[in-house]
Each structure stands twice: as C-alpha cells, then as structure tokens.
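Inspection log for the structure reproduced underneath, given as structure tokens.
Here the complex is missing a single protein chain, while all its other protein chains stay put.
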Amino acid sequence: MSGEALLRIQGLRARVADKEILRGLDLEVRAGEVHAIMGPNGSGKSTLAGVLAGRDAYQVTAGTVTYDGADLLGLAPEQRAARGVFLGFQYPVEIPGVGNLYFLRTALNALRRARGQEELDAMDFLALAKEKMKLVDLDPAFGSRSVNEGFSGGEKKRNEVFQMAVLEPRLAILDEIDSGLDIDALRVVAHGVDALRGGDRAIVVVTHYQRLLEYIVPDHVHVMAAGRIVKSGGRELAHELEKSGYAWAAEKAPLGLSPAQPRTHPRTRP
Amino acid sequence: MSAAPTLTPAAESLAAAFAPRDEAPWLAEARVRALARFRAAGLPTVKQEDWRFTNLAPLAALRLERPHPDEGEAAAALLARAGEWNGPQLVFANGRYRSDLSSADGLPPGAVLLSLAEALDEVPDLVRPHLGRLARPEAHPLSALSAALFDDGLFLHLPSGAAVAPPIRILHLTAAPGRTIASFPRSLVVAGDGALVTLVEHFLGEDGAAALVAPVAEVVLCEGARVEHYRFQEDGLGAFHLGGLHVEQGAASRFSSHALELGARLCRSEVHARLAGEGGELALSGLGLADGARVTDAFALVEHAVPRCTSSETFKSVLAGSARGVFAGRVRVLPGAQKTSAYQSSSNLLLSEDATVDTKPQLEIFADDVKCGHGGTVGQLDETSLFYLRSRGLSEAAARTLLIYAFAAEMVERVRPEPLQARARALVAARLPEGTRLLEAA
Partner (left out) sequence: MTTAQQLKELTEQKYRYGFVTDIEADAVPKGLSEEIIRLISRKKGEPEFMLAWRLKAYRHWLTMGPEPEWANVRYNKPDYQQIVYYSAPKAKKGPGSMEEVDPELKRAFAKLGIPLEEQLRLAGVAVDAVFDSVSVATTYKQKLAEKGIVFCSFSDAVKEHPALVEEHLGSVVPATDNFFAALNSAVFSDGSFVYVPKGVRCPMELSTYFRINAKDTGQFERTLIVADEGAYVSYLEGCTAPMRDENQLHAAVVELVAKDGAQIKYSTVQNWYPGDAEGKGGIYNFVTKRGAAHRGSKISWTQVETGSAITWKYPSVLLLGDDSVGEFYSVALTNNRQQADTGTKMIHVGKNTRSTIISKGISAGRGQNTYRGLVKVQKGASGARNYSQCDSLLIGDRCGAHTFPYIEVKNPTATVEHEATTSKISEDQLFYCRQRGLSEEDAVSMIVNGFAKQVLKELPMEFAVEAQKLLGLSLEGSVG
C-alpha cells in the first residue's frame, strides 16, 4: 500500500515533569498497515502511546504529529477518539459503579454524535455488543459488571480488544496489550486483534516481547531506545531481537540512557 | 480584667505550688505567663469536645503537691524494675535528674545529651528557640501547666548528619509514699539535617498513692532526620498520666512513635504532629491495655501542611473489667497539601460486659489530590478461635490470653530494635492472665 501516511510523527520530543522521555522521534504509518514498536523498559514506548492519545501528564516540547492530514496534538482526547484514534491501555482503568456495557454504549454514541451519525438505541447496541464479545470470548455477564472492576488481568485486556471491536477505530495503538497475560489469554487477545486488522485500519502494537508478534504479524518493526526509533525493518527484525536482546540498542542510543534524577526535596527547615 | 474562674482543688494546689526560681529572666517570665494561662483555662472538662469521653473530675478533686527531694530514693528504687540497660540513659526520679544513675556514653561528636536543667545552664542558646514553641502554653492547659512547673527532663541536640547508634533510654520513676505528688517531665529533642536517633521513654511508678505525671515532649526534625520514638508507660495504678508529644517535621524526615500504655488509673496520651516539609513520613501507633475502672485514651492530631507527606496511625485497645477506651484522631489536610496520603485505624477489643469504648477517627480535608482513609472496629474475642484453641486442650484462660496477645502482637512488633521488642513483649505478657508463662514459652 502506498500514498499519504495516516499518521506522521516528526521530530517529536516530550517530557514528564522535568524529565525528557521522547527525544526526537520519527514515524510514519499508512492506512491498513500494522506496525510493531519494540524496545527495552524505559525507552519511551508507553509515553509515545500516551502522547498520541492526548494524556495530560505529557508535555510536548518539539515536533509535529499529523493524523489524517491534520494536526493531532491540538486536539482533546475525546476529539481524537471521535476522529478514530483508539488507545488500548496497558493498565485498563477501573470505574466503580459504572456498568461495562453502559459505559461502552455511552462512548459509542458520543463518537457517533461527533461524527454526525445517529445514536444506537439500547437494543441495537446490545445486539452489536453480543456479537463483538464473541471475538474475545467474553462472558455476557461482563456487560453488567463495573468497568474493569474486579477483572483479572486477562479479562481487562480482552475487554480492551472488545471495546476496540465495538468502537471500530481507524488507528489503534495497543500499549503492551500482552503484558501480564499467560499464553492462553495472550492467544485470545492476539487473535482478537488480528481479526480486527484489515481494510483501512492501521494498528500500532507496542510490546516488549516478540511472542505477541507471532500472532499479530507486523508489516514493520521499529526498535525504540532512549526516546527515539533507532532501527526499523520488516518482521524479521523482531526475530533478530529475540536472539540478541536490546543491549545493542542502548549503545546505539545517541543520548545514552541516563538514570533518572534522584528526587530532591526543597530544603525546608522547621 | 475579668475574674479568674473558680479553680478546682487540683488546679488551685498546682497554681499555689508555683515558686520563682533562680533562672534566666526569659524563662522566669515564660513561666509566669504560662501560669496565668493555666489559671485562666483550668483543667480540661468533659464540656470540651476533645475531652468529652475522658473525665478528669477525679483528678480535679485532688490536692496535689510537688515532690520532696528526699523522696527521690523511693522512686530510684524502681530502677531495678526497668531492666538492664547498656546504652546511654537519663534517669529521673519524681521529675528530678539523677546524674548518678545516668550515662551519656556512645554519642557521636557534636551531639549534646544533657538534662534539660543542665542544658538551660550550659547551652541556653540551643534550648531557647525551641522550648515551648511546639507545646504552646496558650494552645493547651497541660502545656501551660508544664511550662510553668517543669523541673527537668531530657535535652538532646543532634547536629547535621549525627547518627546515634544505640537507643537512648529516658527513665521517669515516680514514687512518693503517702503523698499525692505531681511531676512534669519535659523533653526537648532537636534532630539536625539527616540526624538519626532512637529514643525510649519509659515511665514507671509505684502502685498505690494517687499522682499526676504530666510529661511534655517536643521533637523537632530537620530535613531528612529520622527519629524513632518508643513510649512504655507503666505508671502506678493510682496515677493520672497526661502526656503530650509535640512534633514538627521538616522535608523528607521520618518520625515514628509507638506507645505501650499499660499502667496508670487514667492515661491520656496526646500526639500533635505537624508535617511542615515535603516528603515527610509519620507513623504513630499505640496499644492501650486497661482493666478495673481504668481509662486509656489516645488522642492524635496530625496536620499535613505541605504536599507529598504520608501519615499513618494505628491504635488498639484491650479493655476488661469496667475499663474505658477512648480514641480520637484527627487528620487535617491543609489547602495546598496535595498528594497527601493519610490513614488512621482504631481497633478495640472488649473483654467484659462493662468495658466501653468511644472512638472518633476524623478527617478534615482541604486539598483534592489526596488519599485518606480511616477505619475503626469494635469487637470481642472470636468464639470460633476460642473454641478451636480449647478443643486442642488449652484452658479457657490460656486460650483467651493467647488470642488477646494475637490482637496486640502487631503493636509489639512495631518495636523494632530486637532487645526492646523482647522487653515490650514481656511487658504486655505480664499484664495478661498467665501471660508471662504462656508467652515466654511460645
């Protein structure tokens, strides 16, 4: 596939509090492609996912992100969602007292409203939800439980993929969707994601491990270190990493992996 | 000028005991002001919200006297009961310093460990900025009383970086056969930046005669200082013990105070702590054991004045006979003290029909990014556990003792230095039926 990139990131720098995490990152993703971003802990993978979805805690200090031909960084998180950006959370959040399906229907209808589509009524939504639940083997009983509350790690991740299936994003960024899963749960989640690829949908899979990519075979693999992409290649790059590990990536990182600054407390004398 | 309120016999006799001393004018003046303050306030009564559940009327009815110097020997005779001590130690008999029984070995260079009276003579410039600053006479009648009448106490000043390895013990011994005395032990501890020390305050009294023991301690922690404080209170069963511990913490400092309140007819132990520097950590705990008609009352006011501090409070009481347990804890998170984390818990075990407990864990929160919680429980020994132990051959008394100890054990384990923990275990065991036999064996 060729043509315009759906997502174009150029020279992106971002910080949390006083610590710079992304240090000049470039990436292009075209519609229909699946990209995998790999890298050691602390290389900035999750920060990248958070910046793309609009998390408040990150401050972008330089660079541009263009999505579907327009600036992405100026948009509120819900506006990005309305334009089809979906973030699968590494740690899905619990919302006590709010029913899972109720939450999802409210979200879907908010998206539909924003896109000028008609809202789905409760019955139609239920039919849709039941259909999509099968994709990740979710028990219909999950619908009435509070969002993610008391879910096991695997259930939470399946719930993320289920939400993705219902919301039908154009760009899905899946942040360590495989973390904390045993092999069976991993297979269910990964097959769910794989079933959702195709057409115009682009998927960016952020992962530490190569094993996820046996189920979701990427078109492109990127290696991140110290806040930049230090190597890109085809799917074979993932296998290479499996053998050689990430140590070499650290060496390649031009700015080095400096340890976090120790916390300093303002000096106050009683 | 308005007329002073009618003072109770206790307050009247204490005010009358005031006599000018040969000391620096600033101190003499402070004493006079504090006395006026106490005269105006009198002893607290149940009409005051903070004293609703603890009635000082029996104390108020007493006529109290100051100890005679020649009663010191009776008090010093209690020393043996306190157990061996090899580290630095200050001994006070009826509030007066006994240099002959004390030792200041094992202190790092620059550290000053003196009796407070000595310190007022020798290093007044180290004392004056802090004495009465946290325990303000105008804020509390017992702080006022202490400021007016204290004789002596502990003075510890640690310069930046000073680390005292062995725990320091401060022994307060009280005995005055045939008389009703009042003593006002005073402590002032200033821990400089990064200084480190463990303190054990041990109160021991002769059972029998009524007495008032009203210690006031002020502890100042500078940036990064760490102070571990332990309090073993074994005053005589006729004594009223009214203690006030006032703490101020600088940035990234850590303070803990763990109390075992085992003696006294009425024990009220107050902690007033202020987290004044970011990143401070505070841990308070107390175990009160009371039987007969005794009262054990723990009161803690913790103020989070700045962001990113942590405080935890864990208080327990075990009440038998017609004993009364009281807990009042208040955590106040001031505006701007974001990222505060504070937890209070009060657990109470009632062992008899007539024992009662009143507990009041309170949160006052004026910042939004906080995690605060509290929990309180009141219950009795679990019948199933009791039955289980008995079915394994234990007598009912033994089974009860073991379960009571199980409830209290967490508090004993908070005493960290190993020899002290053993001592704490023995003290608690000794208060339980057959406890020494059962728990020593365990």
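In this document, chain identifiers A and B correspond to the written order of the chains, with residue numbering beginning at 1 in each.
Here, a residue touches a chain if its C-beta (ideal position, glycine included) is under 8 Å from a C-beta of that chain, and two chains touch if they have at least 3 such contacts.
Note that the structure is predicted; figures quoted are calculated from it, not measured.
> From the list A:16, A:31 or A:107, which touches the chain that is not on show?
Here the residue in touch with the unshown chain is A:107.
> Just one of B:79, B:378, B:409 or B:426 touches the chain that is missing; which is it?
If we include the chain that is not displayed, B:378 is the one touching it.
> Write down which of A:11, A:77 or A:245 is the residue touching the left-out chain.
A:77
> Considering the whole complex rather than only what is displayed, give the residues of chain A touching the chain that is not shown.
Within chain A, the residues that touch the unshown chain are 53-57, 76-78, 80-82, 86-87, 89, 91-98, 103-104, 106-108, 110-111, 114, 146, 163, 167.
> What is the set of chain B residues that contact the non-displayed chain in the whole complex?
Contacting residues on chain B, toward the hidden partner: 49, 53, 335-336, 338, 348, 350-353, 355-380.
In this text, only the chains that are shown with their structure count from here on.
> Using Cα averages as centroids, what's the distance between chain A and chain B in whole Å?
Going by mean C-alpha positions, chain A sits 54 Å from chain B.
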